[in-house]
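A quick write-up on the structure given underneath.
Note that one protein chain is taken out, while the other chains of the complex remain in position.
Letters are used for the chains, namely A, B and C, taken in the order the chains are written, and counting of residues starts over at 1 for each.
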Amino acid sequence: MSITVKFFASIRMKLGKSHDTIDCKGIATVTDVWERSARISPPAHLLAAVNQEYASLGQAVRDGDEVAFFPPVTGGQE
Amino acid sequence: MSITVKFFASIRMKLGKSHDTIDCKGIATVTDVWERSARISPPAHLLAAVNQEYASLGQAVRDGDEVAFFPPVTGGQE
Amino acid sequence: MKIQLLATAFDPWQEVVRYQSGQPHLEGKFGATTVFVGTLRDFNQGEAVRAMTLEHYAPMTEKHLERIVYEASSRWPIADVLVVHRYGELSPNDPIVLVAVWSAHRDDAFQACRYVIDELKTRAPFWKQETVGAGKRWVTPEG
Partner (left out) sequence: MKIQLLATAFDPWQEVVRYQSGQPHLEGKFGATTVFVGTLRDFNQGEAVRAMTLEHYAPMTEKHLERIVYEASSRWPIADVLVVHRYGELSPNDPIVLVAVWSAHRDDAFQACRYVIDELKTRAPFWKQETVGAGKRWVTPEG
């Protein structure tokens, strides 16, 4: 009955943690996951993924999901 | 007082020669060069160059020029 | 088709040769190869870059690179694709990413290669942190 949470890059550094596990009780959306685990207001341009798929902050989550938070991606090359 | 003439690819094979030198007397245009050296009517899609620059059949030529005749180019790759 | 994520430096040209020679189905069948290699520059936004850390979200990166390659091979008739992407600690002049596309025709090879690198940049979860004179800074998408 838990949700795995992951943080990357500047979000990870700001929160001082790269992952977390939270009880799924009372958790309905990605925003709920953020609030329970991060405990600060979401930064501008925050991106999220549920089970490795890009997700909106209002997307539903369920028991066993992996939810990730990160800033805009900067891979590839200029 | 001469003009160098070159033939390439299918034109070269049709005429049975790769080059020629003709007297420039009476020669005013690329077409004159073709008629004097090739002695057959120009094939469809005949291309020409004067001193390594693409030229029309009506372009003027002068003593010392190098005039080339060839079919459409097929370099590079599909 | 092959997608590879590497923690250590690689030679992109050697990877192309090695991959191609291991694909006998390609022999004589492709007319066009288009390759893109992204390399770490020693400058960015007017500042000297001494090193870069490339962070990624591994399972999501793999999933999305596979999807992008699949999309490219659905849209264009391509014979094969190789994608190699670095992560971890990089030095200037290190290759970051390689995209190689083999196809019968030039236009398909160019378009598919461009599609893969463009989509990769937009969708694959990588984050760059540069070491510049003053310390470290996260690269922003506009940078």
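Methods note: a contact is a pair of C-beta atoms (placed from the backbone, for glycine too) under 8 Å apart; a residue touches a chain by one contact, two chains touch by 3 or more.
Treat the numbers as computed from the prediction; the structure is a model and nothing was measured.
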Full-complex contact with the absent chain, from C:30, C:57 or C:127: C:30
Contacts of chain B with the absent chain, listed as residue ranges: 6, 8-10, 49, 52, 54, 68, 70-78
Residues in chain C touching the chain absent from view: 11, 13-14, 16-17, 27-43, 92-93, 104, 106, 109-110, 114, 117
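The definition used in the following text is that only the chains that are shown with their structure count from here on.
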Mean-CA-position distance for chain C and chain B (Å): 48
